Each structure stands twice: as structure tokens, then as C-alpha cells.
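Yeah, one chain of the complex is gone here, protein chain that is, but the others are all in their spots.
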Amino acid sequence: MNRQKIANIIDRKSRSDWMCTAYDWFMVLTILVSLLPLMFMGTYKVFWFTEMASTLVFIIDYLLRWGTADLRSNNRKIAFLFYPFSFMAIIDLLSILPAVTLLNPAFKLFRFTRLLRLTRVLKMFGISSKVRLFMSILYKERQVLSSVLVLALLYIFVTALILFNVEPHINPYTGQPTFRSFFDALYWATVTLTTVGYGDMCPVTDVGRFVSMLSSLFGIAVIALPSGVITARYLDELRKEKD
Amino acid sequence: MNRQKIANIIDRKSRSDWMCTAYDWFMVLTILVSLLPLMFMGTYKVFWFTEMASTLVFIIDYLLRWGTADLRSNNRKIAFLFYPFSFMAIIDLLSILPAVTLLNPAFKLFRFTRLLRLTRVLKMFGISSKVRLFMSILYKERQVLSSVLVLALLYIFVTALILFNVEPHINPYTGQPTFRSFFDALYWATVTLTTVGYGDMCPVTDVGRFVSMLSSLFGIAVIALPSGVITARYLDELRKEKD
Amino acid sequence: MNRQKIANIIDRKSRSDWMCTAYDWFMVLTILVSLLPLMFMGTYKVFWFTEMASTLVFIIDYLLRWGTADLRSNNRKIAFLFYPFSFMAIIDLLSILPAVTLLNPAFKLFRFTRLLRLTRVLKMFGISSKVRLFMSILYKERQVLSSVLVLALLYIFVTALILFNVEPHINPYTGQPTFRSFFDALYWATVTLTTVGYGDMCPVTDVGRFVSMLSSLFGIAVIALPSGVITARYLDELRKEKD
Partner (left out) sequence: MNRQKIANIIDRKSRSDWMCTAYDWFMVLTILVSLLPLMFMGTYKVFWFTEMASTLVFIIDYLLRWGTADLRSNNRKIAFLFYPFSFMAIIDLLSILPAVTLLNPAFKLFRFTRLLRLTRVLKMFGISSKVRLFMSILYKERQVLSSVLVLALLYIFVTALILFNVEPHINPYTGQPTFRSFFDALYWATVTLTTVGYGDMCPVTDVGRFVSMLSSLFGIAVIALPSGVITARYLDELRKEKD
């Protein structure tokens, strides 16, 4: 097994090769294993071993990528020097760092940096090309979509401001506090406009309820406008492809 | 009444025949009757009789289909041998088996196999042709739609991971536990992204609420993208049909 | 003021006439006034007068329509005989009947028949022509839309059946009963699939929550499919109009 073959496997250049697919799935599994401690409340002994194993895999992966850096940039030896400063290399390095939690479990949240590795997973499933299609649609309609977004955010700000000032601080029916801060009001306004409607905060005054009703009706327009814009543009792309 | 006529009635070959329609509706009714015990909490005496009757109908239906198997495959006698191993025959057999609950009511959940018989109901209402149309649209756009799905699932995973780690285990306002396991967090993230928003679990920290707000806004894109894709493709099919 | 003019005003034949518009608005107001007792919890003295007045108006309107029945059907005298059996005349008569509540307030719910009069209001705002447009779109796509509806109803039935059997009868966290009957489960399933998500009933088992997650994701398709179908057909109508 020479260096060229390793480079091919790591870089997903020979997709028909079963080793390439196996390596991809193995890395996905390792990422999931490395995130295990984040999915449980307590800290179990076994996590020490999973952390050990996954970090080891990440280090080997990092070294393999570094060791074949020249093959990916036309055999220029200088690539070894620049590789550690490339975007993906920094992400890979960040996914190794959380291993310090082996020393002190308090650094648990460091592991979130490993989520960045999931961008590699997207490439693996061939999704990045579709994401690029979505991005190009969003880019072509950026003016319209950003206008809808700004209007929606402004609407959220205004309704939050109104609700925060007309609603009592204590819900008269349950005795529970309603909005504790302006951020709570913003949270409520967003949850209403997007028609999620948890119900953990509800307007109790008639003015507040009237604003809610307007918000929920306006929310339909907020759903309808981007849907329409994206549909129209996608249809356009579909037709261009055909011609 | 000869075997050929029975085969026609069972197989819905002569749709204009009133006996064919009557048989279909009778089978739908029998399925509903056979599911009755699943729709009540207690166990009533009358269910023993409904179970008896519906199982009898299923057995007769099974035997009739088996007995006319040769007529459906160009009169080849060998069809009698192969019929019990066909997909629909296995489903039919599975719908007879739950009758063991007559002996022991603990096997109540066996009856769910009878839901598979409902696929026959779809055929009856002529829906399977429409389902095939939807399926062909979904198939043609499988790459785009599966990309949206994978992105949505990834987003659900990431938000669940964040919420599970930033939220306290006990809701400080109600004293109730929040997320009991990582699965609870996944459930919450799905319910938020799809804008259902039950409200049985709600973020209480500011970080959690901010993630909720992003999720609910992102949820609109998750609704808008598939809508757009399906609309564009359906419009395309409509036009093809016309030309 | 001759009979012809009254017929014109009542039948909205001369829309430019201000009396015609005034009469329409007066009738809308009368309907609202006649429904007033349904909008308050207690029974107030004043409702006796509003009931009296609105019933009087309905009776006069009924007599005027009957008295000009011949003018609307080419001056044939026989129209007087047939008019009371026409669809709209029966609705008008039904809106007079609730006046018996003047004798006994227990017949309060009789007043709902007056809601049928609101169909006249739709005509007044010129909405019935738009409703006809929607209806023609729904009719042309009836096969696809009814298939989506049947599939959705079947899905609601199946998920309700599963949830009703896997969920405990008592919520272990709140001590409250969950589904009291199968109808409750159907209600929950509908509210989830349509992404309303009240949260008065929530799944507490992992199986139930998994079904919820699938339902809410499937709910997006249930929104996307009819949207797509209606959009495509509306676009088609728009183009036809242009050619």
C-alpha cells in the first residue's frame, strides 16, 4: 500500500473502491463514538476508552492527510508546510483537542468542535453538490429572501416590544411569571410567527392575543413568500437544464 | 357461481360488477371489525365474537384466493404451489394469525399485522395509481429531496446535541425534569423543526431558546424547499401530459 | 317604490344602486345581531329585544322575497307556489325559527341555523365567483387531492391506533390521564400531522415519541403535496386566461 493509494482513499478520489467507502463510514462511526459522552447525562467509565480510541483515529487521520499533502497539490514539497494552516486541517486539529477532557471532564463542551467534522460527512453522501444548488438558488434570490427575512425580524422585534409592554409580569391565571426579559418576548414572537407555538408563554391580555392572531396570520405569508420564490427559481433552473 | 367469477370478484377485474364493489366494502368492514379490540381500553365479551367472525372471513378469503390462484396466472396448475409464498398471501396469512388472542388476550398487539391488509383498501379506492404518480415525482427528485432530508436530520441531531448539553436537567420554573435522555432531545428538535411545537418540553436557558428560534426559522426553509421541488416537478408532469 | 325595484334591491341586480349595498350591509348587521346571544355566556335582558328586532327583519325579508318571486322567474305566477320550497327560501325560514327561544332560552343552539344565511354574505362580497374558481381547481385535481386526503386519513388512523396501544393510560410524569378513548388518539394524530401540536396530549413512551417524529416529518409532505398541486393548476389557469 503506497502513499498514492492512501491519498486516494482519504480524498474520496476513487469512489468505486470499496476501501474508500469503508474509510468514510468508519470515520462517521468514529465521530459518533467521539460524541457519545455528549449524549448521556452521567459520566461512565467506558467513555474514557471511546475517547481514547476516537482521538487515536483522529490523530492517525490527521497524520495521514498531512503525510500525503504533497500528492494533493501536484507533488510540490512545500504543501507539507502549508497544510496545517488550511481550513479543513484546522477543523481536524480542533477535533483532536477535546481529548484534554480525559484529564478533566469539565471540558466536555469542547467536543462540539467535532461537529465541524460532519461537513466531511456531507461530502461523503454527495450532498455538498445539492447544497451548492440550494445555495445558488438562495444566492440568485438573495435580495428577495433577505428582504423577507429582515421584514420578519423587524416584525418579530415590533411584536415582542408590544407584548413585553402590554402583558402583565405575572400570569393572573397560573400565578407563573410570563416574560422574564425582553429576550423571552423575542423568543415568544419568533415561535408565534413561525407557527411553532410551544405554549410555554402565552398572551393573557386581549391586546396581546390580538397581536398573536395577527402574527399567526402574517406567519402564513412569511411561509408562503419564500416558498413561492424558491419554487419559481427552482422551476427556472429545471427548465434551463432541459434546454 | 363458477370459479372464474369468484376470481373476478376477488381480483377486482370486473369493477362495473356490483358484487365486486360489495365484496371490497365487506372486506374493509371486516378489517375494521377485526381491529375493534385495539380501539378500546378494556376487553369486552363481544370482542370474542367479532374476532371469531372476522378471522372466519379472513380464512375463507384466503382459501378462495388460493383456490383460484391458477386462474390468475394463465391456468398453470403450479400456481397453487407458489401462491402461499407470494407477498400478498403472506400478508393475508399474517392477518389470520392474531386469532390466537382468542386463547390469550395478551397477544393483543399481534393484530397490528392486519393493518397491512389496508394496502388492499388503497387499491380499491384507485389510490395506488396516484401513489405511483407521487412516487415517480419523489423518485425523479430523489437526490434533491434526500439531500433536504439528510440536512434536516443532521440539523436535528446537532440542535438536539446542543440543547441536551446546555439545558438544566430540572426545569427551574416548574421543578419538572426536562430532557430525560438524548432521545428526548431528538424528539424535541424534530418537533421544533417541523413547527409542530407541542410544548411538553421547552428550552429554559437563553442559549436553548436562541437555538429554538433559529430552528423554527430554519423550519420554514425545510417546508419551503420540498414544496418548491414537488411543485416544479408536478407542473412539469402536467405539461408533459398535455403535449 | 314598485315591486320591480324591491326585487332588484333584494336580488343584488343593480349593484351600482346605493340602496342595494345598504340593504346588504343591513342584513349582515342583522345576522350578527341575531347571533349576539351565542357570543355571551349569560343571558341578558337586552337579547330579548335584539331577538325580536332581528326576527322581524328576517320575516319582512322572507315576505319581500316571496312577494317578488314571480319577477325573478319571468313573471310566471306559479313561482309564488314553488318559492317556499327553494333551497334559499328554506334557509331563510330556518333563520326565523330560532325565535322560539323567546319562549324558552334552552333552544339557544337553534340559532346556528342562522349561520347558513352567511352564504348570502359571500355573494355580497363577490367572493362566490372566487370560491367557484377554487372549486374548479379542486375539481380538476380532485383525484390527486382526494388521494392525498385518503392517505392522510389512513395515516392518522394507523398512528392513532399505534399510539393508543403503546401509550400508558396515565401520564407517569403528571399523573393525568392521556388518551381517554380512541377518538382522543385520532384527535392527537390529526393535530400532530397538521403540525398544529397543542400539547394537551403528548406521547410519553419512546415508541410514541418516535411515531410523533415520523408524523411531524410526514406532515410536511402532507402540506407540500396539496400546495404543489394547487400551485401548478392555478398557474395553468392563469396562462389559459392570457392566451
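Each chain carries a letter (A, B and C) given by its place in the written order, and its residues are counted from 1.
One rule holds in what follows: a residue touches a chain if its C-beta (ideal position, glycine included) is under 8 Å from a C-beta of that chain, and two chains touch if they have at least 3 such contacts.
Since this is a predicted model, take the numbers as computed values, not measurements.
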Among the chains presented, those that the missing one touches: A, B, C
Residue, one of C:W48, C:F80 or C:Y187, that touches the chain absent here: C:Y187
Residue of A:S34, A:S95, A:T190 or A:T231 in touch with the missing chain, whole complex considered: A:T231
Touch list for chain B against the chain that is not drawn: 195, 197-199, 227, 231
Touch residues of chain A, complete complex, unshown partner: 143-144, 147, 150-151, 154, 158, 161-162, 164-165, 169, 173, 181-182, 192, 195-199, 202, 206, 209-210, 212-213, 216-217, 219-221, 223-225, 227-229, 231-233, 235-236
Contact set of chain C toward the excluded chain (per top definition): 35, 38-41, 108-109, 112, 115, 118, 121-122, 125-127, 130-131, 133-134, 152, 176-177, 183-184, 186-187, 190-191, 194-200, 222-223, 226-227, 230-231, 233-235, 238
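Note that only the chains that are shown with their structure count from here on.
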Option reproducing the contacts of B-C, where over half of them reappear, out of A-B or A-C: A-B
Residue list for chain C, restricted to those that touch at least two other chains: 195, 197-199, 227, 231
